[in-house]
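Every protein chain but one is kept in place in this view of the complex.
Chain lettering (A, B and C) follows the sequence in which the chains are written, and residue indices restart at 1 in each chain.
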Amino acid sequence: MIAATIPDLAVFFVGAAIIVVGALGVILAKNPVHAALSLVMTLFGIAVLFIEEQANFLAAVQIIVYAGAIVVLFLFVIMFLGVDKAEDITTEPIVGQRPIAAIVVAALMASIVALGQLGHWMVGTHASTTATTGNDVADLGRSVFTTYLFAFEATAALLVIAVVGAVVLARRVSPDELSTDEPEVAQVPEDLGATMTAGEVEQ
Amino acid sequence: MSVNPSWFLILSALLFSIGAFGLLIRRNVLVMFMCVELMLNAANLSFVTFSRMLGDIGGQATVFFVLVVAAAEVVVGLGLVVAIFRRRHHAVVDDLSSMKG
Amino acid sequence: MLHAAYLIIAFPLLGSLLLMTFGRRLGEPVAGWLGTAAITASFVVAVVVFFGVLHAHQTDCIPGLLCQGSPIAPGSLLNDQFVQHLFNWVNVGGFHANVDLLVDPLSITMCLFITGISAMIHLYSIAYMHGEEDFTKFFIYLNLFVTSMLILVLGGNLLLTFIGWEGVGVCSYWLVSYYFQKDSAASAGKKAFIYNRVGDVGFLLAIFILYSQLHTVSYVEIFQRAGHLSPLWATMAVLALVLAASGKSAQIPLFNWLPDAMEGPTPVSALIHAATMVTAGVYLLCRLHGVVNLSSTGQGVICGVGLATAFVAATVATSQSDIKKGLAFSTVSQIGFMVLAVGTKNYEAAIFLMVAHAFFKALLFLGSGSVIHALDGEQEMVRMGGLRKVLPWTFGTFMIGWLAIAGVPPFAGFFAKGSVLDGVFAKSPVLWALALLTALLTAYYMSRLFYLTFTGEERFTAVGPNGEPGIEHPHESPWHMRFPLVVLAILSAAGGAIDLPWVHTWGLDTFLNPVFLTTTPAATNSGSTQLFLAIADAVVAVAGIGLAWVLWRGKAARPELTPAFLKRVWFWDDAYDAVIGRPATALSKAAAIVDDEVIDGAVLGTATLVRRGADQLRKAQDGYVRTYALSIAAGMAAFLIYLVTRVFS
Partner (left out) sequence: MTNHTFPYLDVLVLLPLFGAALVAIAARTSDQIARSIALAVSLLELVVAVLLLVHFKTGSGAFQFTSHHSYASALGITWNLGIDGISLFLVQLTALLIPIVLLGTSVKAKGGAYAAWMLVLEAATIMSFVALDLMVFFVAFELTLIPSYFLIAGYGHERRAFAAVKFFIMTFLGSAFLLIGIIYLGIVHQHQTGGPLTFALGALAHTHLSSGTAIVVSLAFLAAFAVKAPLFPLHTWSPDAYREAPAGASMVLSAVLAKLGTYGIIRFNLTLFPHASKTLAPLVLTLAVIGIIYGATVACAQKDMKRLVAYSSLAQVGFIALGTFAFTSQGLTGAVVMMLNHGLITAAFFLVIGWIYERRGTWQVGELKGLQGPAPILAAVFTIIMLASIGLPGLNGFVGEFLVLLGTFLSHRWWAVVATTGVVIAEMYLLWAYQQAFHGKAEGANATTADLTVAERLIVAPLLILIVVLGVYPNLVIARITPSVARELAPIVQTTTGVYHRAMHSIAISGRPSGSDLDAGVIGAGEVQR
């Protein structure tokens, strides 16, 4: 592999810094609006790294779809619902959640890195039909409309379903539906379980 | 010409971990969704990296689909948030424990 | 003529089917006459077949029947044996049991007296059962009974006999519990059935043993192959047969159902529980004489069972106050004599006593039925007495029956019992002495019964001990009841003629000889011994009668002579109840509790454990999405750590 040039390295480290800082911003910002803005930062950093990796099309899509659409949607919902109050992140109601989370996440991180760096991965021959030619847009377009056609069609269906789902979920609720705030307890026939345990025998 | 792919993978792992940690400690539903996005992006980064390593466009195609799925997920997720908020006037996950066993 | 053999069975079967279908419309008394006609027809056929057997030459081969020298079963049949094949029944693997009738002197002798006496009793029942609600049903059962009994005796293999064996058992059950609204009758029927069923286990085991050793259940083939039986298996088979016989023929240890069975209508007692069904066990042993002959241990057991039963039942009979129970124990005792005869390999004598006993015991029961009928159902002898004048026909015929059973010459019982005792003497004088003692008791208890019923004061006019109203004008029975009495009385008086000891050219002995192929033990006794034995028998009979006259003349009750020990049948039922009945009931209750608590408890306990475990696991589902997320993350971490260890090991 050709050694990396200085500009490449610079781009990578700058991008990496943007990503990490943005990510930390997401999880540490008290205000959801700030978190969303930090997310934009991360997404932007990732787009930068995509370009670094010759995934130009994806970089563009990343900016348009993620930063342009998804984060805007986030911000819209935050504003719409008025939940832009600061959250108190200094306390944690669930006992042990944070330390355990820290340990688990550290373990995850460590094992991923260990596996990635130290394992001797066998890499088989890949499918030649989807080999890159250098023109990533053409390659991507060709593979999406040939090899992954069914998956592509399925995403269309998925999006339609998601839209319908969102419409149903976000529609105006009638007052009597609102009144049943507490969901009903499912009516499990009580004697099913109870009698099985009781061990009593009818004579 | 290229940066060592391992660095990308380490960065991806780091980003994933941050996202996961955020998901585990934050209580605001919206922020949790953002953390999920972070994790998805970490995965995307890996896919693109592998795509480059193997010279196979399949990785990028997968990212493409992940984007679609992420979009759908956000749409439905935010729809859920709106619906919950209408009933409860807040969006704190720890209060949503009616599925307790 | 022999082809008609199947008709012997067909007529009563047809009768019962017709009665089942049209009986209710026919009603009383036509249904009774129909039933009687069916049995009479059967009797006529039996007579025809009898002459066929009598005249069929041993080399005769009649088309359609298997016989000696026939190519189908070469050499397998004895002289005068004929097999009528009706249809295939159960054929599995090497097991063949077909519906074949075996017609030979033994089975036709049985058929003759069964159908004959049945016809008489059917006729008698028309009057006796007059006015009963289930009049038709009675005759259905009775015809079915005769059908089963005839299947039993004509069956050509063990399995077919077993059908009849069970058939008579179930008919007995129905008839004993005929007055089903009486709890005692219902219980008695059940008891009879269950005791019989215990005997059936013996029958089944006998079938299994014989089939597993000889690979056949057909009598003809069993006779032919009996030589292949090892002594041990022969003994096992005989023991199983003894169990079977003791169930059906009311022998020790299964004899105590018979007295209870007297709850049935009196004609039933006469037919089933005196003349026919209860002798089936003896018939079975005689039928399988080829097997019995092989086991001297088995014969010893048979002798023991027979003699013990005869003696015990005779002692018990001395203390009964119910006329029918007295007769019932007498029946048990007499069958004991028959079994004793079988044990001494004196099969002809057993059959002779069976026939003679059928005559006089049926007569006695019918006579007692006549008495009971006259006294509106009273069975206690305490409330009888002096019926001599009131019921002259009954008195006269009953007296003949009494003298016959007591063994007074020249009535049938004298010869029959004499030929049994001859055989016993030839085997062992000690046994003979005990048997003679029993004969003395027989004469004694029968005389007691007779005196209590017919002589002395007319106690029935007085108010009974339990406040029953006195019976003013008892009346003699109608002719349909008297006619059978007379016929049976004649047979009881002259029945001995069928097998006179000094006649060796014709008679039952000669007739049956081709079947049993044995020399009568009696024949081994010298002439003077025979004379001595005959005199001893007669003396004992007269002595018994005299003893009873001295002790019971003009008396109604003598508690000192009827101790509770004898009244309660040597406490036999109580012993069974204590040793078997109550523990079994307790066991079954315990088993039910075990089933509920232990076995089902294990099942439900497992369910409870699962539920308890689930209750604990449920706590993990705390409802917080972040906890779930943490679990997922932890799971993933665990999985990755596992991978790491795999990769680096």
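A few remarks follow.
To be clear about the criterion, contacts are C-beta pairs under 8 Å (C-beta built on N, C-alpha and C of every residue); 3 or more make two chains touch, one makes a residue touch a chain.
The model shown is predicted, which means the values in this text are computed figures rather than measured ones.
From the set C:11, C:113, C:162 or C:432, the residue in touch with the chain omitted from the display is C:162, counting the whole complex.
The chain that is not drawn here is touched, among residues C:14, C:194 or C:399, by C:194. When the omitted chain is restored, the residue from C:204, C:490 or C:647 that touches it is C:204.
Checked against the full complex, the candidates C:88, C:428 or C:631 give a single residue touching the omitted chain, namely C:88.
Seen from subunit C, the chain kept out of the figure touches residues 87-95, 159, 162-163, 165-167, 170, 177, 180-181, 183, 185-187, 190, 193-194, 197-198, 200-201, 204-205, 207-209, 211-212, 215, 584-585, 587-589, 591-592, 595, 599-600, 603, 607.
Just so it is clear, only the chains that are shown with their structure count from here on.
Averaged C-alpha coordinates give centres for subunit A and subunit C that are 91 Å from one another.
Once the centre of each chain is set as its mean CA position, subunit A and subunit B turn out to be 1 Å apart. For subunit B, residues that reach two or more other chains under the stated contact definition are 20, 24-25, 27, 94, 98. Residue positions 624, 626, 630, 633 of subunit C are each in touch with at least two other chains.
Looking at the complex, you find that subunit B touches subunit A at residues 1-4, 6-11, 13-22, 24-28, 30-31, 33-35, 37-38, 41, 44-45, 48-49, 51-52, 54-58, 60-61, 63-65, 67-76, 78-83, 85-88, 90-91, 94, 98. Interface residues of subunit B, counted against subunit C in their complex, comprise 20, 23-25, 27, 93-94, 96-101. Of all the residues in subunit A, the ones that touch subunit B in their complex are 1-5, 8-9, 12, 16, 19-20, 23-24, 26-27, 29, 32, 35-36, 39, 42-43, 46, 49-50, 52-55, 57-58, 61-62, 65-66, 69-70, 73-74, 77-78, 80-81, 83, 87, 89, 92-94, 97-98, 101-102, 104-106, 108-109, 112-113, 116-117, 123, 126-127, 130-132, 136, 139-140, 142-144, 147-148, 151-152, 155, 158-159, 161-163, 165-170, 173, 178, 181-183.
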